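For reference, the structure discussed in these notes is given below.
Of the protein chains in this complex, one is absent; all others appear in place.
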């Protein structure tokens, strides 16, 4: 993996111009996630519509290019998805960055721009940066299912 | 050094038949000495006459052959000696077992039977056994000089 | 930067070893460089002090050298590959240890300096907050000082009472007395798995059940003399704390572990405070890192952990059942041969199960003189109180001589021990 492919245009673009950044006062669920080892902190706001689709997803926080770009791309990718599809995408994305899956054409199509984060799978110590927002999303969907509205997530060392 | 020379007849004789063993109720000074590493315990009783000679020296206690024989031989060697000469003998004996002095004919003569403990100088971890009684004697003479009558001595690791 | 770790020998070699074993030799010994050289004046080293500390096989020594030479870095906090690799290897050893001991909960495995520190961790981190005057802690008369003094310190700080279970003629714990000593104020029961003086293997399953039945007391088992010598399966035991030391099981010095339960450790204060064990630090307070890091303050003994991993691999390759069989056979042989020595008295005999730690006295010969005479023949034993002064007092002796075995010992070692003892008897006749 070359550096330029990890820190490629897509990632840097999302890092410098994060999409859907900001608070969402009318959110159904708010998740505060952090990774104590890095100091990365991220707040994820989820609004679901009556059909359990992700009507709106926003985030705030500080972190490295990988965690910020991952969060930004995620908000774009899941916006409008039904809950189940979002959950599938979470699994697919995590498998990719943890190096647990070969991506076939269909998977690549579903991931779209997110494929630009594939290089993270080569960097053991950056995987958690890439997954922070996704774990927060998962936690948020679970909290929503439980009927709650606030959740906290602290990444564990492994 | 052969084993038989360390555990020679003189040492074993003093170990099995310790001289001057027992309490001395009329002692001027009593010293309780012990070596916590070995568990050796020895009580030394000193009586000095008006000329500061060691009129009587006795001991009680438990310990290994080397410490017991050393104590027994010491009581014999210093009995009747003037304080200063006893102090000289203490130094000479300690130099011998610590391997710090070559013994000339005069020294050997002064040490007499005690020369049988010379082999201890080859056994780093037994030196303290041989010196316990002698350190107690030194402590006792110092206590006497200070006007006291009881002293305690705990051997230090080095 | 590869991680080439020499492997213990293959199983066909192991079988061959077993045959030679049967013939009275010990072929594992060849894996230990210290035995491949003369000890002194051309005589071989007869090392019979493994209850104090064990010799190291080449694979452990090499693991340390390789680590320091090729892949050294710190753990947990590195932002670079080298450090990530080390972190992975470090935590893999935790997993290995969990497997070796049948410990169900990896997060509840805390690396410490040694068994002693592991017990102190419990005494301080649990005891300071949970013990108060009127409480008692029940120990046994055969505990090593490391399972006595920490509780005496808690007696100083928290005013608790200490109670001791005694032993019978065979050198076994009086379990009925244990049941009597425990009452509603008993907060912890601490028992050694194997005695470092008598070799007695205490019946932990029975003790665990007994304590659970009659109290809410926590249970601490001291595995320092057990884990090196017999298969341990913690899943089958009722316990709260189990402690051990790497250096007594072929591993490096300076590393040991506390095995516990996460729910319990979560509720405890940390022990040492410092780097790695915090999550967030404010001026007056901090929040703690997740388990087990909460209890591992400061830069850990990384090489010690890596080396312990190599030792666990070696022992696993040999197989703990075989280690135990070897030792039981050797102990039988030793007890039989030792009984021929005139004037000998062996402490603790006839236990239901005992390991290769044999304490004895010879009539009229002080243990230190025995040790000196034996050392002259290259036979290294221990003379003293073996950090068990309470037991010495109970046995009515100031000190004993102790010979202890491990997998690298063979009958030849026992023979040399007995011959040297015969000479001691001869000299002191």
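Per-chain residue numbering starts at 1, and chain names A, B and C are given in the order in which the chains are listed.
Simple rule for what comes next: a residue touches a chain if its C-beta (ideal position, glycine included) is under 8 Å from a C-beta of that chain, and two chains touch if they have at least 3 such contacts.
The model shown is predicted, which means the values in this text are computed figures rather than measured ones.
Among the chains present in the display, which ones are touched by the chain that isn't there?
Hidden chain contacts in the full assembly come out as A, B, C.
Consider the whole complex, including the chain that is not shown, and state which of C:27, C:87, C:351 or C:372 touches that chain.
C:372
In terms of residues, what is the contact footprint of the unshown chain on subunit B?
Its contact residues with the unshown chain are 36-37, 123-125, 154, 156-158.
For review purposes, identify every residue of subunit C that touches the missing chain, sorted by number.
Subunit C touches the missing chain through residues 1, 33-34, 37-40, 45, 49, 52-53, 55-56, 58, 60-61, 64-65, 68-74, 77-83, 113-117, 119-120, 123-124, 128, 144-146, 148-153, 155-157, 162, 164, 245, 247, 252-255, 269-278, 280-286, 297-304, 367-368, 371-372, 374-375, 380-384, 387, 389-390.
In terms of residues, what is the contact footprint of the unshown chain on subunit A?
Contact residues on subunit A toward the absent chain are 3-4, 6-7, 12, 16, 37-39, 41, 62-66, 123, 126, 129.
Following the convention adopted for this analysis, only the chains that are shown with their structure count from here on.
Two chains share more C-beta contact pairs than any other pair here; which two are they?
Counting C-beta pairs in contact for each chain pair, the top pair is B-C.
Using mean CA coordinates as chain centres, what's the gap between subunit A and subunit C in Å?
47
From the mean C-alpha coordinate of subunit A to that of subunit B, what's the distance rounded to whole Å?
Taking the mean C-alpha position of each chain, the two centres sit 81 Å apart.
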